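Below: one structure, written as structure tokens.
As you look at this complex, bear in mind that one protein chain is not there, while each of the others sits in place.
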Amino acid sequence: MKINKKFALLLLSTIIIAFIMMFYFNVNFKNTDIHIAALLPFDGQVSNFGEMMRNGHIMAEEEINAKLIHGEPRIKIDFYNTSHKKDLALNRMEEASRNGIKFFVEIFGSDQAAHCFDFANQNQIFILSGVDTKPDLIEKGRGCFYRIMPNDAEASNAILQWAKEKELKNLAILYANDDWGLGLKQATIRNSSDLNINILDKIEVLRNQLNFSSIVTKLKTYKLDAILLFIYPDDGGRFLKEATRQDLKTSFFATENFWGNKMTETAKNSANDVMIVVPKTYENENLQKFKNNYKAKFGEEPTIFAIKAYDAVKFIYQIVLSSGNNTNKAKEITKKLTYSGISGKISFDKFGEYIPLGYDRLIFKKIYGNYQPIKVIH
Amino acid sequence: MDLLLSLLTKFFIYAIFLFSLNNIVIGKTGYWAIGHIAYFAIGALFTGVITVIFHFTGYYIYLALFGSIIISIIFSLIPALSILRLRGDFFIFVSITINELIKLLVELISGPSGFSNIPRPPGLTTDLSLMCLSSIIFLILVLYASIFKYHNLNYITTIVRQNEELAKVMGINVYYIRSIFIILGCATAGAAGSLFAFYSNSTDPQRFNINEAVILFALCAFGGIDSIRGTIIASMFYVLILFVLESIFKGLFQIYTTNITSIIFGLILIFSINFFPQGIMGKRGL
Partner (left out) sequence: MLFDLLKYGFFNGIYIALVSVGFALIFNILRTIDFSLTDRMTFSGYVFIISEKYIKGLISSHLQLPFVEIISILVGCLLSILSCIILTLIIEKYIFTPIKEKGTSILIITSFGISVIMQSLMSIIFTNSTIVSSIQEYSIPGIGLYPREILVLSFAVTIMIVLNLIIKKTLFGKSINALVFNYELAIFHKIPVKKISSLVFGISAFIIAISGISLSVGFGIYPNIGNKYMIYSFCACLIGGLKNLYGTVIASILLGVFLQFGDCFTSPIVSESLTLIILLVLLYIKPEGLFFEKIRVI
């Protein structure tokens, strides 16, 4: 009896396997389309970045498909959810590669991208990213990885320059304890000695940390001029709220990831006067048009993530067309390409690193009941 | 083909782990070690430390496999000592505490997103060879278990589990017998963790949290305590369910995969533990 039961179960499971195999390998794409994959986080702490970037991708995809002249292939972006985890990102990349996708428009997260490079190089995969900012990623990618966002060293430099202009001498750093936060922290420490700025304390912040009261109490004992927040936006919001409660009166600097509604939702009134640096965008006709379309479609102002995502899709479409869907050729020609996107000119140096255009300075102010970042002219 | 290979590898690794939990720790001692996944974490963590932090290369990477077994044995002394005084609920409490402690240790050493790019030793670089190694380990375990059935020690463990007082009267060192099996189980789990780190090239601390532990415990209850067939079918079921859900929920809906898996196994746990305690293949209840 026992053996029969087991046998039946095994049989059932093999039938299931066979069924899935048939289901799995019957998925075929139309050959005329260009298929591109985007690995984004749609749940967890950074899900709002994933949403914003997806919005940008969709805008670009629709625009390219609408403006096709005869004979050009359509573009189709497949979205995969990585949950901001490394092994899941690699699994998704393998899945996309099995489906015949060679061009990746995004892998969100520096550690996720770094984890996928070995697989990407083995399978001739080309990655273009609009967010990953850890400095040594280009070197680690060995040709398969390009980005259109300036790296962390530039961002920390921009913040420190701003602090120096405001004559702020004594700083403290709060950093998220992952690759991104650690990279920013190290870059800042390296740059600060050149600019004659003292870093008094470096405090590690966990993911989803709730209670910041002890950190704020500790920070109150120093005589601080400013605090640099290299943490995720909801943690940042909780920290700012706690700082207001305990009357910690300093100025706060952060990078572009505070842009979006997540930080202001958590911090509410405490978001006032928070300063962020954002990769420079030049006001032009196309950018204005994009902003209007975006607002009409999604009901909010586009952030830098949506803008860069839009540019990335358009740029990778150019690369695919000019390389004839061949990744090895794409890796060679990308370095020499220049492309003027809505965020400005995109070009690369001889190592394949993006040539930065400088940084915008933004301050959070209350407009019509909501806190929004406003450009500072300097 | 790649797909089948990765599924098989996953199946064998989970089967080794479930064997250690189901057939060694719970099966032979009768102690419900919910937090047994901690030893899986230790194996993975040690492999990461050896390869990523200390940069061992070449054949030295095999040291990770043996080292993780030894480290697991060292850490298994914590629950092994605890059974001197505690049993029942309090062993479950100790087990949960150890699980949380090890999870924090993993987070402290490897950071919140864990190690990445763990290299494989020469000879194990392809998925096929990794699959072969894990299948060989699993077969050895199964063989050992089927021989062990007729060993004297098996009768002794049965007495110890079913009637402790009687065992004491018979002059059996109850504590010694139990701790031996706890240590053996933890060592096996450590080996499985090391293999898993090689397989997935990374260690994610979120994989070792209490929910995952509960799911793996549910698999034991589902398969049937102390039954090898139960272990095989339960781990096959787990791998297949994950795969089926992943192929149903593609793209944006991949969020639901892990959650629906958790719901399914939560329901299985509650159902099987209360109304179906011998599981699919088991001969005795929990």
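General observations
In this document, chain identifiers A and B correspond to the written order of the chains, with residue numbering beginning at 1 in each.
Everything that follows uses one rule, which is that a contact is a pair of C-beta atoms (placed from the backbone, for glycine too) under 8 Å apart; a residue touches a chain by one contact, two chains touch by 3 or more.
Everything quoted here is computed from the prediction, not taken from an experiment.
Of the listed positions B:Val25, B:Ile69 or B:Val94, the one in contact with the omitted chain in the full complex is B:Val94. Summary of contacts with the chain left out: across B:Leu5, B:Leu242 or B:Ile260, the touching residue is B:Ile260.
Only one of B:Leu4, B:Ile74 or B:Leu108 touches the chain withheld from this view, namely B:Leu108. Screening A:Ser13, A:Asn123, A:Thr244 or A:Ser347 for touch with the missing chain picks out A:Thr244.
Residues of chain B in touch with the missing chain: 32, 34, 78, 81-82, 85-90, 92-94, 96-98, 100-101, 104-105, 107-108, 209-211, 214-215, 217-218, 221, 255-256, 258-260, 262-263, 265-267, 269-270, 273-274, 286.
The missing chain lies against chain A, touching residues 43-45, 47-48, 83, 204, 206, 208-211, 213-215, 217-218, 220-221, 234, 237-238, 241, 244-247, 262, 265-266, 268-269.
Operating definition for what follows: only the chains that are shown with their structure count from here on.
Touching chain A in their complex are the following residues of chain B: 2-3, 111-114, 116-117, 200-202, 204, 206, 229, 233, 236-237, 240, 243-244, 247, 251-252, 254-255, 280-281.
By the touch criterion stated above, chain A contacts chain B in their complex at residues 2, 5-6, 9-10, 13, 16-17, 20-21, 23-24, 42-43, 78-81, 83, 85-87, 90, 92, 94, 98, 111, 114-115, 118, 177-179, 206-207.
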